[in-house]
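Every protein chain of the complex appears in place save one, which is left out.
Showing subunit A:
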Amino acid sequence: MATLEVKDLHVEVKDDEQNKTQEILKGVNLTMKTGEIHAIMGPNGTGKSTLSQTIMGQPAYHVTQGDILLNGESILKMPVDERARKGLFLGMQYPAEIQGVTNAEFLRAAMNARRADDDQISVIAFLKELDKNLALLDMSESMTERYLNEGFSGGEKKRNEILQLLMIKPTFALLDEIDSGLDIDALKVVSKGVNSMRGDNFGSLIITHYQRLLNYIVPDVVHVMMGGRIVKTGNADLAKTLEKEGYAGLRDDLGLDVELVDEN
């Protein structure tokens, strides 16, 4: 069993335009184990994406206090690629587009990056795995010969993130709003992909605004984040309550002094 622990995490980002730093995370605590699916819900601008980017190691986010531990080892000093090879994966909200590099070539490079030089995946094994996962995600084979994310629609990009998840098989997957911009059919496909990973050797942290995704990927634990902290933790029912009562309702129940971005 593997563990991912976030301890009293404080994170700042620098706004280059205004040239000032702003604290986004103000003491986040979270522990997850493989075999579990956690969901983080919360209103806009509350630090959900910051949390996932900081765990992955995005250089724009500066940890000012606290720690992130993977199996008890601090990963704060590790560069992004090393964190990935240790088993972390971030399904991104806005994946980068890279011309000139085919999807298939990129996938192989990513899979081989975590294997020893004398144990690189064979072409046949790679294609077999690729075909299986393309079928699962209802993706056409031609997607793999296209340049990485280039000219992909929003839905295609999300599927492609999940395809990478299935190919790379990380220990912990952070999935940042993989439901945004998806129609219901695509949502089902993406959920099927994530659910196929469920098991004793996989854990996931799913970030979403909406409860809708959690009908398809039923979480074991739901966290609600507001104002840079986790303010409430519960089971899958918590998400349903939120859907009914809204974030403002929960905030008022908890007596929190947090301003919601979209509140008018």
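One rule holds for everything that comes next: contacts are C-beta pairs under 8 Å (C-beta built on N, C-alpha and C of every residue); 3 or more make two chains touch, one makes a residue touch a chain; residues count from 1.
The rule is short, and it goes like this: contacts and distances are computed from a predicted model.
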Matching the hidden chain's UniProt record against "PTS system, cellobiose-specific IIB component", "Probable glycine dehydrogenase (decarboxylating) subunit 1", "Fe-S cluster assembly protein SufD" or "Acylaldehyde oxidase" returns "Fe-S cluster assembly protein SufD"
Touch assignment to the omitted chain, from A:M1, A:A113 or A:L254, lands on A:A113
Considering the complete complex, of A:N133, A:Q164 or A:Q211, the missing chain is touched by A:Q164
The listed residue (A:L4, A:L30 or A:M56) that touches the chain absent from the view is A:M56
In the whole complex, of A:G72, A:G100 or A:G255, the residue touching the missing chain would be A:G100
It is residues of subunit A that touch the chain not shown, namely 56-59, 79-81, 84-85, 89-90, 92, 95-101, 106, 109-110, 113-114, 147-148, 164, 168
